[in-house]
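Only one protein chain is missing from this complex, and each of the others stays in its spot.
For chain A:
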Amino acid sequence: MPSSAAQADSIPANSIPTDRRLALHRTMQTIRATETTLSRLFADGEIPGFIHLSVGQEAVAAGVVGALGPQDSFATTHRGHGHVLARGVRLDLFFKEIMGRAGGICGGRGGSMHVADLSLGVLGANGIVGAGLPLATGSALAHQTRRTGGVAVAFFGDGAMAEGALHECLNMAALWKLPMVFVCENNGWSEFSPTSTQFAATLDKLGAAFGVPHRRVDGNDVAAVAEAAAEVVEAARGGGPRILECLTTRWHGHFEGDPQRYRNADEIAGLPQNDPLRRSAEALLAAGVEESALAALVDAVDADIRDALEAARADALPDVDAAFRDVYTPTTLTAGA
């Protein structure tokens, strides 16, 4: 289990303007509804392979990605749907990819674990735990060298805290003062094991060892995440890496179909108590937003998802010849001096 959210920073409900809160809520609603749909599609056999859902973690994706500018980039994880959806990848291209269709954002070659949209600075979801950390480090290095003004974000789960890549990248980012934010989605679980049985340290102390400032937030409070993310992204843009640790909750198993027998039934039953969407809705209602407006938002998101799903179902299956042409870049290289 993550350490209690009481240790984390929290933020007064009124410190973010209502229209901004509504936008964050809509992003979270899109992620939730998309992944709930994917869960059903997976159970029905419409999605091949494995999918790893981020239900319960939507506030991190909405809050962090919402703090990024167009020049920024990020690398994400095998549980990365929320991040790419928050970045605005086209929903139809997303569904096509997850369903293995020709028109998917990656031509049906990557699937859930490799969704990428380079035009949006999304360097890809990754099937290897911790592998996005070096990619983001290099992306930050490119931002620094090219003076793009961009920041690179590395999303990683708490399972990746035990990976050497995190330790190596913290060191490099600190040495080179890279414009980079390490965003840990700490849901307490390293795949099927409690992270407390996997990682002897804590992320704040690990960051301190490298002189990288660390901030911990309640990752189920989207306003808190958004405010903290805005601060750390801007601090990193000015030079030097930051760590943002978001304490959150993973509702589903490691992958869809995982019955989570390793998890206490009370813990699972209690997850909705800390639902980031419910909390966001309550904050909006308290700020004066009408219940009907929230209901209309849910309907609009559902309609978008229905359209995207319909388009995905109608799309062709990928062609082997087209895939083969992308193993290497087509090129005839015979340049002289």
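We adopt the following convention: a contact is a pair of C-beta atoms (placed from the backbone, for glycine too) under 8 Å apart; a residue touches a chain by one contact, two chains touch by 3 or more; residues count from 1.
By definition in this document, contacts and distances are computed from a predicted model.
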item	value
Complex member absent from the view - protein name from UniProt, among "Flagellar basal body rod protein FlgB", "FAD-binding oxidoreductase", "Alpha-ketoacid dehydrogenase subunit beta" or "Sugar ABC transporter permease YjfF"	"Alpha-ketoacid dehydrogenase subunit beta"
Which of A:41, A:68 or A:165 contacts the chain that the document leaves out	A:165
Given A:117, A:275 or A:315, the one touching the chain that is not displayed	A:117
Among A:28, A:68, A:86 or A:133, residue touching the chain not depicted	A:133
Residue ranges of chain A at the interface with the undisplayed chain	73, 75, 104-110, 114, 116-119, 123-124, 126-128, 131, 133-146, 148, 150, 152, 164-165, 168-169, 171-172, 175-176, 323, 325-329, 331, 333-337
